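One protein chain omitted, others in place.
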Amino acid sequence: MLIGFDLLDRQIVDRDGEPVGKVDDVELTYDPDGTARVTALLLGQEVLGDRIGGVLGRCIAGTARRLSGAHDRPPQRISMDLVSEITSAITLSVKRELLPDPPLETWLRDHLIARIPGAGHES
Amino acid sequence: MKRFFAIALGVLTAIGGFVDIGDIVANGEAGARFGITHAWVLLVGVFGICAYAEMSGRVSAVSGRPVFDLVRERLGPRVALANLTGSLLVTVLTLGAELGGVGLALQLATSVNYLLWVPVVAFVLWAALWRAKFSVLENVFGLTGLVLIVFVIAFFRLHADTGGLWHQATHPGPPHGEDWGTYWFFAVALFASALTPYEVFFFSSGAVEERWTSRDLITSRVNVFVGFPLGGLLAFAIMLTSATVFHPLSTSVDSLSQVALPAALALGKLGLAAAILGFFAATFGAAMETGLSAGYTVAQYFGWNWGKLRRPREAARFHTVVLVSILVGVAVLLTTIDPIQLTEYTLVFSAVALPLTYLPILVVANDRDYLGDRVNGRLANALGLIYLIIVLIAAVAAIPLMIITRMGGG
Partner (left out) sequence: MNPEPNTIRAGRILGRPVYDRDGRPLGNIADLITETAPDGTEHVASAYVVKRPWGRLLGYERDQATGPRLLQILARWILRRNTTVIPFSDLETN
């Protein structure tokens, strides 16, 4: 498997095929003997901004941090043992509701979208 | 009847792509100034968008994923972000222009200034995107836009010089009073109008909204091969009637009312009413397409939940982007910039964004991981490559031509 090609920037979907987010970065953990294991997927605009790097990346990461309030909150992390399948998307073995909500989505939902009538109906 | 509605997505996408406010006036102006010597450009454009829309529809139906999802995967986050920024800029500016276009159509009907209509239209647009069912929007605006067929009917009633027109069509080149610079500028603009990025993104996202699967491949193909040529035909009809009425008089066309004139001449008040209704449906349809596309592309780049098929509560970021795009569109219009001039600029810039849009589609349409054995055959690949080259040439030529000919003014 190629980390850059098969994991990075792929769409993550939950057990039912609902979008969870993109793989913005991948967490590697070093064993005592020096081998690096792939341990988790990392999500979030801050993570993406850090990876893009340069001025643009710092902009993205910066606005994400400011919008979500907390300055030192760790990024959204999905452990690799929740991953059930890696095909055109990365499928998890759990439902989306079991994962923490992305902060921007929550903020917009509570402060803007949910206040408009009809927010509870799909079309 | 149900079968008829099944092609609504293709028809709506095509209408928003081929006869939005910019195209309506561009085709009218091209017809007036150049006769139908640009007919071949529309033909080339129709083939190109059919090839790539078929690929996009196939990718979305088989993999369940919209095409813009794959742009980030294949080109990497930095290049995809450049792509996103470019196409978002074009899409939102076009959205503004379409809102203006709807206002202009309403001004034609009611004589109330278009700027007064803009906030009303923007609100109705947002409400429609918020609550109306996707299929209802497709059917109403896609099929009402087909009323623009009135221009085909008008042509047959206008006693045109068919011999002269045929001569124009088969001898591409600038007529008297125009030069090759302005000729190619219009060629690039008309070509870019046929292949705007938001068309493909909208069509493939719509395929996911409609929950197409591999079993819907035939539906997807029918949508493409009926919808887009139909859109091209409508655009051509506008060019044709304009060429018939205005070209012999050496007048130019730069307003919506002038474009409607041939329909009025041929069919009287009924023709004029049909033309205005068609303009209204087509520009409102284009406004919907660009509004949703703005949301689709941003959400699909970042991996957010998106789509009208989800409850707005669960796609808050998507709906926020749509709302903000509409507000930005209104803001741009309130600077009193001419909506038609605005689309002409956005057409040129969208030509520049085309290669990055279509390259990943071609690459993914060949990937067995996504499509299994439904990857491109030799014809699709040949067409895909040829058009990628054409699109590259258009992208490189667009801005120099714009500068040299001063937006086609010559």
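Odds and ends about this structure:
So that you can tell them apart, the chains are marked A and B in the order they are listed, and the count of residues begins at 1 in each.
Please note the rule applied: a contact is a pair of C-beta atoms (placed from the backbone, for glycine too) under 8 Å apart; a residue touches a chain by one contact, two chains touch by 3 or more.
Keep in mind the model is a prediction, meaning the values are calculated, not measured.
Contacts of the undrawn chain with the visible chains, over the full complex, involve A, B.
One of B:R78, B:R221 or B:R311 touches the chain omitted from the figure, and that residue is B:R78. Within the whole complex, the absent chain has one touching residue among A:A36, A:C59, A:L98 or A:A114, and that is A:A36. For subunit B, the residues touching the absent chain in the complete assembly are 74-76, 78-79, 362-363, 366-369, 375-376, 381-382, 384-385. Those residues of subunit A that touch the chain absent from the view are 1-5, 7-8, 25-30, 34-39, 42, 47, 50-51, 72-74, 80.
Keep this in mind: only the chains that are shown with their structure count from here on.
Considering their complex, residues 9-12, 17-22, 24, 43, 45, 48, 51-52, 56, 87-89, 102, 104-106, 108-109, 112-114, 116, 118-123 of subunit A touch subunit B. Subunit B meets subunit A in the complex at residues 63-65, 69, 72-73, 76-78, 80-81, 130-134, 302-306, 308-313, 316-317, 319-320, 369-370.
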